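A single protein chain has been omitted from the complex, and every remaining protein chain is retained in its original position.
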Amino acid sequence: MGRTLMKGNEAMALAAIRGGCTHFFGYPITPQNEIPELFARELPKAGGLFLQAESEIAAVNMLYGSAAAGARAMTSSSSPGLALMQEGISMLAATEIPCVIVNVMRGGPGLGTIQPAQSDYFQMTRGGGNGDYRIISLAPATVQESAEMMQKAFDLSHKYRTPVFLVSDGMLGQMMEPVEFLIPPSTKPAGDQSWVLSGHQGRRPPRTIKSLRLDPAMLENHNLKLQGKYSRITRRESQFESYRADDAELLFCAFGSAARIVKNSVDDLRQNGRRAGLIRPMTLWPFPFPAFRVLPEKCKSLVCVEMSCGQMVDDVRLAAGGRVPVHFYGRCGGVIPEPAELSEYAEELIVGGAV
Amino acid sequence: MGRTLMKGNEAMALAAIRGGCTHFFGYPITPQNEIPELFARELPKAGGLFLQAESEIAAVNMLYGSAAAGARAMTSSSSPGLALMQEGISMLAATEIPCVIVNVMRGGPGLGTIQPAQSDYFQMTRGGGNGDYRIISLAPATVQESAEMMQKAFDLSHKYRTPVFLVSDGMLGQMMEPVEFLIPPSTKPAGDQSWVLSGHQGRRPPRTIKSLRLDPAMLENHNLKLQGKYSRITRRESQFESYRADDAELLFCAFGSAARIVKNSVDDLRQNGRRAGLIRPMTLWPFPFPAFRVLPEKCKSLVCVEMSCGQMVDDVRLAAGGRVPVHFYGRCGGVIPEPAELSEYAEELIVGGAV
Amino acid sequence: MSVIFKKTAGLTETDTHYCPGCTHGVAHRLVGEVLEELGLLGDTIGCASVGCSIFSYNYFNVDMIECSHGRAPAVATGIKRTVPGKTVFTYQGDGDLAAIGTAEIVHAAHRGEHITVIFVNNAIYGMTGGQMAPTTLSGQKATTAPTGRNAELSGMPLKMSEMIAEVPGATYVERVSLHHPKYIRKAKKAILRGFTYQLQNRGFSMVELLSTCPTGWGLAPVAALEWLGNNMIPYYPLGVLKAPEEV
Amino acid sequence: MSVIFKKTAGLTETDTHYCPGCTHGVAHRLVGEVLEELGLLGDTIGCASVGCSIFSYNYFNVDMIECSHGRAPAVATGIKRTVPGKTVFTYQGDGDLAAIGTAEIVHAAHRGEHITVIFVNNAIYGMTGGQMAPTTLSGQKATTAPTGRNAELSGMPLKMSEMIAEVPGATYVERVSLHHPKYIRKAKKAILRGFTYQLQNRGFSMVELLSTCPTGWGLAPVAALEWLGNNMIPYYPLGVLKAPEEV
Amino acid sequence: MADRRGIPHIAVERCKGCGLCVSVCPEAVLSIDESRVNLKGYYPVTVESGESCIGCLSCALICPDVTFTIELLDDR
Amino acid sequence: MADRRGIPHIAVERCKGCGLCVSVCPEAVLSIDESRVNLKGYYPVTVESGESCIGCLSCALICPDVTFTIELLDDR
Amino acid sequence: MFSERILCAGFGGQGVMVLGKLIACAAMLGGREVTWMPSYGPEMRGGTAYCSVVLADHPVGSPIVTTNATSLIVMNLPSLERFEQSVLPGGLVLVNSSLIDREVRRDDVLVQTLEANKIAAECGAPKAANMVMLGAYMAIREVIDQNHLKMAFRQIFGTMAMTSFELNMKAVRRGFESVDTVVVTRKAA
Partner (left out) sequence: MFSERILCAGFGGQGVMVLGKLIACAAMLGGREVTWMPSYGPEMRGGTAYCSVVLADHPVGSPIVTTNATSLIVMNLPSLERFEQSVLPGGLVLVNSSLIDREVRRDDVLVQTLEANKIAAECGAPKAANMVMLGAYMAIREVIDQNHLKMAFRQIFGTMAMTSFELNMKAVRRGFESVDTVVVTRKAA
């Protein structure tokens, strides 16, 4: 196909179809509407199904049914819509149903705004639904990566039988950038289908997909099984990008949209002779703690930059473990920071002696 | 009244009425049904209103309307019900509506069980709704405290114009213990009513309660205002109990039901000559970081005990800041740890040299 | 000698957890029998809802999925749209279907989903201990209506079948009762009809079964049957509320 | 010389953000006039819903509250149950009321809440850019129904008023249209009647206003009025669907 | 019809002693046996006068626990 | 009725030029003025032949932006 | 430190919950720290109902008695099956032999059997077998006195008809007395 100019939302939808997605259920909400709209046009042509649900709650439950019946299925929404899906997501995690859920984040709380933000980090990494569960959470920073991570999301979800979040935002979803589809289209996974609801045909005992276990010992066992899976994922799947970090004195940590902006200011700072670098989590959960295990020798402080009032900063502090101070710089409510203000903030820290 | 034997759920409901609660909206769910049932019997007698909603979503939105119209109003539910309320809670926080929301936690994820658990710590401290917001989260450990914190919850919610969580669980809610109502009944708060919807009577401009702000600068300002309030609350309202902690080598951290059990094992360990102690967060948010600022001189390690797979442990690690190792012991799925197993775990740590 | 009645293969060997005399068991049997008679057991996926019947996934001899409270029709939609060749049904209580799940049932009907809904109306929340449901009768006591349902406070009981019948996408809606063998025979016919329309891809079908909850009502099982007959049927009249033109 | 028409005090001076020719503006005016004429402006609390009319809180000269998508009837319930002396209304679009908010509207009606619902049905999601609504007509194009609504896939359009009229607690339900001055006069009468019943504590009233969305429909404003008259009214017949016996 | 002869068999261990079958049997064939408790802890139903059974199936239709198997004596 | 004389006043800056009023005026009193743009950027409506106005209020009833004030010349 | 950990178990209708509540309440009125914790949820339906009661002279930690009961009061056979092993060596097992026709298999506990249903019937209060058990418990474990029990009745039942109060107290007394009159099987602790 070569490089095509495409919105992040469109790239995710097309990549999903390449990733073998056959069923989409969703409810309109800005700034992600290009996703359902593209599916509405394209999925039927590919023999798949686009169905508009009456609400986000219905959408996530249709997704549950569809994926339980064996489809590669997904939904997408934006922040308040995700809030409504929490019960359903907890259920998907509990019953280990593979599927993909996109959050094109906007500012909050409440209705907030339709402009970009990253203030759903907690929602994307620490549930919001009830109980102990974790969702793999992938955070692209470019349109190209949005496409690639979408294809990967389906594979991960099937590999671990778990829902996967793709965490975009209004900026990444609405902007156009060159995209090239490099990953070959997926064919249906030959993987384990022994849990899929298909009718027993009189040839096997009936199957049940369920989360309720009234015997505490059984539910604890189930939880331990889930936790075992989560540790495997934590060990194997955390991912990050390291940008000019090797010799950094001041190390930024930022993801997604914020990270792209931070890169600009890392370059600016470097031009001014400041040793700045960036660690960009590409998985929000599992958070890439290994990236911080060995900090650059000269690293004097970490600066977490978010388009929120500070949520990932908890994880950065946990990663720092008290070894270096962690500073926070955030903009919120739909405001997108400029590289210059980040550089300025960093300069102040350096001049103030914090770095 | 003297000491009366009472279920935690009943004590909360009665205390709410003493706290001036006039309106309750809720939807049945185990193990909190005694709360709505008591309100159904008692509130009408007190001139108040009990209304059963068609769902938790309706309940939290009725609460929103009622509190916005000036009532001391509340709802209660249990874990999956709370998951459904997330959008509404984000809205309540955004619009700064004072009200009280009880979570009588049960095991998860999904439907999980109706037995006690503490696996909604994330849900109770890091939203789950969209956007940057925080909810004051009170965690009683006895029936007596359930009653006291309930009355306090209303006052806090009005003081800061913010929703307040009362975090109980199936054990605290279902068990009976002696209760004495010591705090005098609240009278209606004379506080600021300038935001209450009351009809303008042609005497003032119309009022609007809203969360949407399409101008990013305005929404950022609103967020900063909220954050300012959250820092004030963080500075002033965090609370904890310290139990035999002064000279502890091994310091437990646990809240609510788990904490009462830990107390037993602290006593056991002390009897065996082990210097154990407990820090019990009484507010989950704001987490009582000050309790950990100065650790007991001899403290060699922290042990976080939860009836979950480990959620508060993040905050304990943040509190420890790398100064001492943080261990985690959890039971989940409705299993309640026994003091003996905790003591045993602690002994192993001590013998293993971790402490 | 011939066997004229035996337990259907549509039910598993597991004993139910229902209270003595609870007609959920009768509803189960009827669904099991119909699925067996239509030869559908191997090709059916059932959606269990949250209520006393949550464990129905242990009792029906078909693949089953547990659905969050009220959401079974959405889950059923997802399944049916993925494997249209399978028979898909939901089994829902009145709290599940008529309260929290109102939007999902209305919109499954609205879209004309080719599914069959078994709606067990016992006028109460059984599972959680006898709270008032939208279907609780006027004056009927419940733990959250200690002096009986008060229409001034909570409105008159909701007639879901009448409402759903108004939705263009609903094909077949009938209300039957389980309080007497004669009525149980009719109930089975209705269930059969519901599944038959599904097999013919003729859209959404729902059968409302008036059912007892001796525990929640605080009545002995036999008294509960009578109470149903004397109190529920007058308010919830039995019969076909909507049916397609036969083809 | 006498002024026979001027802008009502029921609306603020703020200009609306609605697209040119969008009849949301007409609906606003009618509600404002009725509230003014009944002398209720100082005693009314309005519930804005999520849709193009979200900013209605800037336009009505009454205290207003913003409600999450679909939940206005629950919020209104909370308000009315707290200050029963105030007049409480919701203003909701068809996506808000007929999709995500189905449960809330049905149950507000079910409980017979003494509120008035202004239901603006423009057969589309205007705010989010023209997606299909439950009320979108068969064959009508929308961004999520690019070849037109297909009844096989999405069912026939949902007639909310007919459905709500079936709910026992609903007192007054009428459907009117805003596509022509003659109909607008009738619409105002209906709105007046809705609020009057509320003042008499006679329960739940809902007025469905057929409305245009020139932008979402891709039509010029005048063409949109015609389209409404020619296409919506035949499917959504105007008139009283339910009204109380006069006392 | 009066000639019709049925034989009711009861899976006693499944019985919850609810008495619904007893209440609907037109021939008073069944009764609750209060002299014993089944493994589940209920007084189970018992066939009191089997010879009167007309095989009408009422008991089987109303039994929520599907305890009944009914045979028809077709040689009469 | 033909005797009735109305005077339409238009809050031009509020007008969005949608033309609804023009389309419903029975006397062709109104027209869109394409010669100018109001502050909002629309071609506003204008009174083309005010003398024909019969004060029927149609324009006022249909205008979504409530631009009209109508007076009745009652001396006729 | 004093700590009595009691499990009361039986069928749904046998009144084991109230039995536990009365013990807890009377002990509270006697100045103890107490907790009472029910089993709850749908598994109760038709199955075994039970509650845990803890009496102590210091704040009670876990209100749940699982493997470390000091007393077990069992009203029916399934409950004995389920909880026999939960009693600490040296603990008490109080058995309603009206409905339990097997022996306690442990030989490291104190066993007291009594025909509670029969005794209750004799008192003219056939439903008060739980009160008979309560009386027996009071006789063996001297942690609550009759006065506090009477006050507990008031607190739990509110204004109760005098006759039923008298009947219940009679059953309690008969249970209390029966400890000396019925066959006692004491095995070595």
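We just call them A, B, C, D, E, F and G in the order they show up, numbering each chain from 1.
The working rule: a contact is a pair of C-beta atoms (placed from the backbone, for glycine too) under 8 Å apart; a residue touches a chain by one contact, two chains touch by 3 or more.
This one's a predicted model, so the numbers in the text were calculated from it and none came from an experiment.
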> So which of D:20, D:95, D:134 or D:221 would be touching the chain we can't see?
Replying inline: D:20
>> Using the touch definition from the top, which of A:174, A:223 or A:283 touches the missing chain?
In response: A:174
>> Residue by residue, what part of subunit F touches the chain that was omitted?
In response: 16, 40-42
>> On subunit A, where is the contact patch with the chain that was removed from view?
In response: 3-5, 30-31, 114-115, 142, 170-171, 174-178, 260-265, 336, 338-340
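The working rule: only the chains that are shown with their structure count from here on.
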> Quick one: which chain's Cα centre is the longest way from subunit G's?
Replying inline: F
>> Using mean CA coordinates as chain centres, what's the gap between subunit A and subunit D in Å?
In response: 38
> If you look at subunit D, which of its residues touch at least two other chains?
Replying inline: 54, 66, 68, 99-100, 102-103, 106-107, 110, 134, 153-154
> Do you know which subunit G residues sit against two or more other chains?
Replying inline: 41-43, 46
